[in-house]
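The structure's right below; bear with me while I get my questions together.
A protein chain is absent from this complex, but the other protein chains hold their places.
Chain IDs A, B and C follow the sequence of writing; residue 1 opens each chain.
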Amino acid sequence: MAESKYLTEHYGKPEYCTLDGYKKLGGYQVLEKALKMQPQQIIDEVKASGLRGRGGAGFATGVKWGFLPNNGEPRYLLCNADESEPGTFKDRLMMERAPHQLIEGMIISAFAIKAKKAYIYIRGEYTGPAAILEKAIAEAKAAGYLGKNILGSGFDLDLDLYIGAGAYICGEETGMISSLEGLKGQPKLKPPFPAVQGYLRKPTIVNNVETLAAVTYIIRDGAAGYRKYGTEKSAGTKLFSISGNVNKPGTYEVPLGYKLMDLINIECGGMKPGRKLKAVVPGGSSAPVITAEECERATLDYECLAQMGTMLGSGAIIVIDDSNCMVDVLSTITHFYHHESCGQCTPCREGTGWMEKIVHGIVHGEGKPGDIDLLLKIADQMKGRTICALSDAAALPVLSFVTKFRDEFEYFIREKKSKVRGGQIYAQMHA
Amino acid sequence: MLKCTLNGREVEVKEGTTIIEAFYQNKIDIAHYCWHPGLSIAGVCRLCMVEIEGNPRLQIACNTVVTEGMKVNNQSAKVKEAVKWGLDFHLINHPLDCPICDQAGECGLQDQYMKYGQYDSEMAEAKQKKHKVVDLGPRVVLDSERCILCSRCVRFTDEVSKTNELGIFNRGDRAEIGTFNGKPLANKYSINTVDICPVGALTSKDFRFRQRVWFLKDAETVCTGCSTGCNVKVYYNREGLFRVKPVYNSEVNGHWMCDEGRDVYKFVNKESRLLDARVVSGVKSEHMTAFEAAKRVGEKLKGAGKTVGLVLTGSYTVEEYEAILSYFKTEVGTDRVFHWINNPESFEGFDGLLLRGDRNPNTRGLVQAMQKHGLTAQWKELTEALSTGSIQTLVVAGPENQVWFPDFKVKVAELSKATRLIWMTSGKSSALDELKGEVTLIPMKSYIEKSGTFVNHTGRAQTIRPVTSIVKGALSLTEVVTAFRGEALQGSEVVPGRSENEVGRGRIHNEFTLSRGTW
Amino acid sequence: MSTETNTMTKSAQTSVVRVQRPEASSTWYLPGIFVGLFMTGRRMLLNIVETVTGRRDRMPTVNYPEQKYEYSPRFKGNHVLTVKKDGSLRCTACMLCATNCPADCIHIIASEHDDPTVEKYPIRYEIDVLRCVFCGFCEEACPVDAIRMGPEWQTPGVNGSDFVYDIKHLAYRPQLKGGIVSVLDESERHKAGI
Partner (left out) sequence: MFKLSEDGLKYVKSELTRYETKQSAIIRCLYRAQDENGGWVSPEVIQHLSEVMEIPAAQIEEVATFYTMFNKQKVGRYHVQVCCTLTCGMLGGRELTDAMMKEAGCKKTGETSADGLFTFSKVECLGSCDTAPMLQINRDPYIESLSTEKAVQLVRDLRAKAKGH
């Protein structure tokens, strides 16, 4: 099996960014087909396709759409383009290379869930993609794909772009809704879930860029056509963002169920010369790390990775070779979560800071013998204790790093220097 | 009604009740900081964890609605472990400056630590430094290090006072409560934020450092600051009253009270009280007990008829009005009774939440009593009668809260036109001290020293009980009437000594003191 | 009695020892009186001999008040309020000593300090030494080593007010030579999180 260009078929063609170029390559034809369908038909098709959310949680999209209450309240569709999970950069590529693909997917999805207003929430740092999207939205509006009575179907949709300002937590759907409401991006209590009470307490569906883009393809090829790719439970293709110590990092689209080692060795050109694979973080920084041996068995689908105690997440694969000190890597991760905790729930607010201080102490040679067990205890108590999953996301890497590479941590605490690179790691060289 | 089981106890609750409300209604302890019955649900302290049968994950009780047959437990080992850790997370950056913290003794962190904690913290890293002793406004001081970011105060200013001064700035463990750019927290309800603060982050400037809370006893009474009649608790010891806090009453004040109402206790303390009776006659001035002075006045009042006038303010109880009005009507023989209101312009005012322009607790009671006795005299009749001299003897009762009578000094001057003036009040005032001519000043009991009934603006009657004695020998209006009649005082109004219960409490306190470390 | 005690304090599982005391009526005091008289007489005679022979240093009695007996430095006598390095009071007016005091003899009035790092300090700190039972609980309760009980034991005075010790006496009396410095300074206090 090799890389399959399905969503990314036309990526890299500069004209694909413009409306005309996009239309020439088959764009907006599916929209015409979709607008002739019944909304429920589209939802059923998406349900049948087995499409699962590509943002991280992997929740079945069709099922999520089915949660919307039928009470005649206005509904909202939000596109989550606040891609901030460390290691993830696929959405940026999609928005830069194919803005109209996202817009078409959003119009179809909005039509399916009967939303009259849709937002794309893009992270503030993505000023380039934001400009491209604004232009594309203006083009689509001018061409009548957005606005009143789209293509004579009687369906209205207003699509707008909302820019964030630098907060990881706004990638969480209720955090994003808070941010969109003009508040701090702090997640909201669930229940009520956004599908029932979301943006402005109205039913709201939040989907990832890739998920919404894939809807177009499901309608084009039908559920069966989409299911040609991937496995029974993990259908379709997925864009994987691969970074770290490989020869050709980048975004690759492969069907789900693809072998992890194939992706690293074939698509990414393998490890750097003379280096050995040490570990892989398979789904963005919050996914528990897997060791080189586990990588041999890993296939890129939701089930296999869940079985290994980790997750597919957003499809961000960070490859770590043997030149890296795992304590040092963990220190950047704990710093990240400490910095990004919104500060609402106590276990997360205090726990992320505590863990960072401990790991920081270890990398600066101030570790104490009890630190490892304390880290495990703190991480364990942070799991499942908070409103959103950030606390879990902060705890899981700590748990997995410490248990799977315990020897490195113990060595560091004992010798006050790293086991790799002869102890030459950043924290100690630049103290 | 729904049936559910809390810690193995089957109870019935209304539909839509959250688990924490069910716990509260059934008086079962549950740890929590951010939940407050008068505010929206924040769900951030993560302390009210409960185990629900059939759910592998612990849930927070404040945001989970009870369903039929739900079995909830907050005593399991799993919950206790979670609460212990939840508490530890709260405490790792807490400065533990309990020795100088006013909240010590009534602090949520201390209470929960004794219940769920009692461990040695494993936190060895440096604590987060934040701002201390921040002057937040005219009445509140903030200590950010002690703050646990439960957001109660922020929700209060957003939802109740609707003044939006407070916010949580920054994020993560750098987050701090504060006002924008040092703008003062100066709404009329600001001390409520101190009340609802579960820790010592917000402290009241007025109460700050004046007493440790464990030296204070408390008693429930009614606020006399305005005609709303908020239910309050006063905190006192033998030195006097120290603070006032609201008590929940859904029909009167909810959970809150205004800042000005909290100043009422100051009129009660010895510093601002008239301590003994004074009879001034020309240049001669004589001090005596209130009872003696009242008795002498009574001798002259009896049967004096219409040359006697009576001025009443709305600060007294229904029982007192009844006693004095029937005395004046029948035994003195006058119907010249006048109602003195504090500020005619803003008398009907209302700030939309609690505070009313009528700053008397019992205006309604007075009006009802006067109607009952068929007394209809208007204030201008008094002015006329004083200038014509048809009223020679004037008896004035009140006001107890002189600061809220802006025209107090003007009125004193006006009323002193009477040949003989008998002024009964609990508060001392330079205007009264400077009165010349035939003047008798009689010290009255404050609302904290007597029993009776106040009728608030809605017509709701609320009773008060004597709490403590501050000025010995001061009288209530009822007792004044007894003295007028020359009868002996019954001991009924005397504040009882230490009850058996209190003795018991003292013993427990001593035993704790003497056997430390054994519990 | 012993069984009753056991049921009362189940947590204290130490066994109760029955103490046998002789009946009062069966006790002879006369021999004891004679022993006492002998000892007193012997001491008196020795004192006379030692005075006459000029060996006063061997005498166990002292000529109070000219001569004063020095107690052990660990003696728990008169209270001392310690000071910080700059000479100001160490006390934070937390009132734990007053709370713990079984004789209710400590009276403190706290106030806000100008320096926000100090925050709270006593403007009045009084010990009514006539009520004091010298139990030492105040010293134990103090979280910042602000009150100690020193080796001085004399408490003379001519009227009641002399026995109410104020800050000036407790912290700055001449015997203390400018004040005793607390072992817990500010930085340590912050480290300890107090």
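Keep this in mind: a contact is a pair of C-beta atoms (placed from the backbone, for glycine too) under 8 Å apart; a residue touches a chain by one contact, two chains touch by 3 or more.
Predicted model, so just to flag it, every value in this text is computed and none were measured.
Taking the full assembly into account, the omitted chain touches A, B. Note on the undisplayed chain: of the listed residues A:Pro39, A:Gly53, A:Gly105 or A:Gly164, the one touching it is A:Gly164. Only one residue in the set B:Asn170, B:Asn237, B:Ser285 or B:Gln371 touches the chain that does not appear here, and it is B:Asn170.
Set against the missing chain, the residues B:Gln112, B:Gln128 or B:Thr179 yield one that touches it, B:Thr179. Touching the chain that is not shown, out of A:Ser84, A:Ser109 or A:Gln381: A:Ser84 (per the contact rule at the top). Residue A:Leu180 is the one among A:Leu35, A:Leu146, A:Leu180 or A:Ile290 that touches the chain missing from this view. For chain B, the residues touching the absent chain in the complete assembly are 164-171, 179-181, 183.
Residues 83-89, 91-92, 117, 123-128, 160, 162-168, 179-186, 199-200, 241-245, 249-251, 281, 285, 316, 318, 320, 324, 328-329, 332-333, 335-336, 339-340, 342, 426, 430 of chain A touch the missing chain (whole complex, contact as defined above).
Just so we're on the same page, only the chains that are shown with their structure count from here on.
If each chain is drawn as a node and touching chains are joined, the picture is a simple open line. Counted by C-beta pairs in contact, the busier of B-C and A-B is A-B.
Averaging Cα coordinates per chain places chain A and chain C 70 Å apart. One finds 54 Å separating the Cα centroids of chain A and chain B. In the complex of the two chains, the chain B residues touching chain C come out as 95-100, 104, 127, 132-133, 208-210, 212, 214-215, 510, 513-514. Considering their complex, residues 92-96, 99-100, 102, 110-112, 116-117, 119-120, 137, 143-144, 193-194 of chain C touch chain B. Against chain B, the residues of chain A that register as touching in their complex are 167, 184, 189, 191, 338-347, 349-354, 357-358, 361, 368, 370, 374, 377, 381, 384-387.
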